[in-house]
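A protein chain is absent from this complex, but the other protein chains hold their places.
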Amino acid sequence: MSMINLLFFGRLGDLAQDVNHSITYDGQLRTPEQLVHQLEVAHSKLVAALREPQVLVSVNKIIVKWDHPLCDGDEIAFLPPVTGG
Amino acid sequence: MSMINLLFFGRLGDLAQDVNHSITYDGQLRTPEQLVHQLEVAHSKLVAALREPQVLVSVNKIIVKWDHPLCDGDEIAFLPPVTGG
Amino acid sequence: MSINIHVQHEDFDLAAEYTELRSQTSKIGAVVTFTGLVRDFERLQDDPTSGRNLHRLTLQHYPGMTERLIAEIVDEAVQRWPAFGVTVIHRVGCLRPNEQIVFVGVTSEHRENAFKIAEFVMDYLKTKATFWKQVDLNGQQQWIQPKQSDTEAAAKWTEDSDE
Partner (left out) sequence: MSINIHVQHEDFDLAAEYTELRSQTSKIGAVVTFTGLVRDFERLQDDPTSGRNLHRLTLQHYPGMTERLIAEIVDEAVQRWPAFGVTVIHRVGCLRPNEQIVFVGVTSEHRENAFKIAEFVMDYLKTKATFWKQVDLNGQQQWIQPKQSDTEAAAKWTEDSDE
């Protein structure tokens, strides 16, 4: 069975506590946008936060667009605005 | 006998090595400009350097104009452009 | 050119970093260090005129991505302004008031370049590197929102590339 790993940071991590961070890659799932749509049914509060315009998505630690193609084994991270220093 | 003390810094100090740095205050000597004029006869090379436009004069550690009145006991310093740090 | 980047839980020693930085070449004329400390007071995000005492701070980051982003920030800085060495240390995990949180050290021939690099790296660390700060204000957890002033500070380097 193929898998995709999800990482949620900052405020998003709180909202995603009950989400399974390792999800099945079933061939239907082809972009981060489709992934968010799949989460949307069960996790409306998280999804609302993920859809905020300042949230970025990375695939394998590179920031990508929301229609970036996903592959088996990808690590997908959702990044709210950063606050280091 | 009244005296005025002279201080020369930086490059000016090298040129003023043979100048008496404690000079008699004789009443004729009323401003730094007059002081330089008095030095001019014996010390032409020093005086040429003192007259360079970037050289400043201080009286009692305060930068003054060249026509600033002098008093008995004054400490007069000649300051070439500074180069600290 | 010596570049050192560390993201770590452990505290750091300013004196050791300084000694290391200045030993790299005898052509160094300027050493600038920036150290960020945890303040004991956090202004409220919804009301910047008031604030509350900070109990502790938790810094989360994205391992692997953070180090790469900081390396890119530093590379851009030393391409803009010549330098001999740059060290960046950013702590993560749980930090208490008065603890050290971030260090940037820069050596160069002249002070202007060292100051520019330190400021540039700090401005970008605040707005580009993948760190997230959560504060504990007397028991209430709150994720810090980005500051408008930090976004503006980072933007100034793109508007005016020579500044």
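Labels A, B and C are assigned to the chains in the order they are written; within every chain, residues are numbered from 1.
The rule is short, and it goes like this: contacts are C-beta pairs under 8 Å (C-beta built on N, C-alpha and C of every residue); 3 or more make two chains touch, one makes a residue touch a chain.
Just so we're clear, the structure is a prediction, and the values are computed from it rather than from any experiment.
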item: Chain not shown, its touching partners among those shown; value: B, C
item: Contact residue for the chain not shown (choose from C:I3, C:I28 or C:L137); value: C:I28
item: Hidden partner chain, residues of subunit B it touches; value: 7, 9-11, 13-14, 58, 61, 77, 79-85
item: Residues in subunit C touching the chain absent from view; value: 14-15, 18, 22, 26-41, 97-98, 109-112, 114-115, 118-119, 122, 149, 153
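By definition in this document, only the chains that are shown with their structure count from here on.
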item: Length of the line joining the C-alpha centres of subunit A and subunit C, rounded to whole Å; value: 27
item: Rounded Å distance, subunit A centre to subunit B centre (Cα mean); value: 76
item: Approximate Å spacing (C-alpha centroids) for the pair subunit B, subunit C; value: 50
item: Contacts with two or more other chains, residues of subunit A listed in rising order; value: none
item: Where subunit C touches two or more other chains, by residue; value: none
